[in-house]
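The structure appears right after this line, and notes come after that.
Here the complex is missing one protein chain, while the rest keep their positions.
This part shows subunit A:
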Amino acid sequence: MEPLTDAMVCLRGVGKSFTFHSRGLSVEALRGVDLEVRRGECVALDGPSGAGKSTLMRTLYGNYLAGAGTVRVRHGGELINIAGADPHIILEVRRTTLGYISQFLRVLPRVPTLDIVAEPLIAIGTSREAARERAAELLEKLNVAPALWSLPPATFSGGEQQRVNIARGFAVPCPILLLDEPTASLDAANADSVIALIEEARARGTAMIGIFHDAQVKARVATRQLTLTRSS
């Protein structure tokens, strides 16, 4: 089947197994997954723990190698198959097209919060000044106190780190965004500001795939759902 002409993401027959050589063991995490996501859609991945939701996201991001099938994303005008793509191409797709907000922030020693958020913009050629301005705007929206902006987030609370992570993930307006439990460690008020950012992105036409542990959050942001079951 050919992908829809306006598909932003097109997965066909995606399979993934993990082989643990030391234990002579293989675990099948995904089998025959098909999914197409268009502009402005937000697909919630559903299914029990261990069903392969995170694995699917990571395979889409090129963080895990697909074992079978094609994982195509629209980059510029073209559909590019992430499965088997050269690392340089994956990196380029990630810079401008494919955003990924993981559950945890990987902190860099000594880098202040404002620069952590501004960095992805600077990497695509935005001026330092404009990047910092956008970073400040996002941190403000996510209620990160300005007093924290000049500090590295290593000592921040889990919720604060997650909001820095989300600000960084939204810095570049990527046309495709992957969200792995973005509101997991946040209270209701802070979750609300994240939801507002997600809704804003969707209104702009961003194609999104997300894992939302909270049923209410899911009901508010998802336009449809894909249910995964344990493959093995």
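The rule we apply is simple: a residue touches a chain if its C-beta (ideal position, glycine included) is under 8 Å from a C-beta of that chain, and two chains touch if they have at least 3 such contacts; residues count from 1.
The rule is short, and it goes like this: contacts and distances are computed from a predicted model.
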Protein name as given in UniProt for the chain not displayed, "Nitric oxide reductase subunit C", "Sulfur carrier protein ThiS", "2-oxoisovalerate dehydrogenase subunit beta" or "Putative phosphonate transport system ATP-binding protein": "Putative phosphonate transport system ATP-binding protein"
Residue of A:Val111, A:Ile124 or A:Leu151 touching the missing chain in the full complex: A:Val111
Candidates A:Asn63, A:Gln103 or A:Thr126 - the one touching the absent chain: A:Asn63
Touch list for subunit A against the chain that is not drawn: 18-22, 58, 62-65, 87-92, 106, 108-111, 123
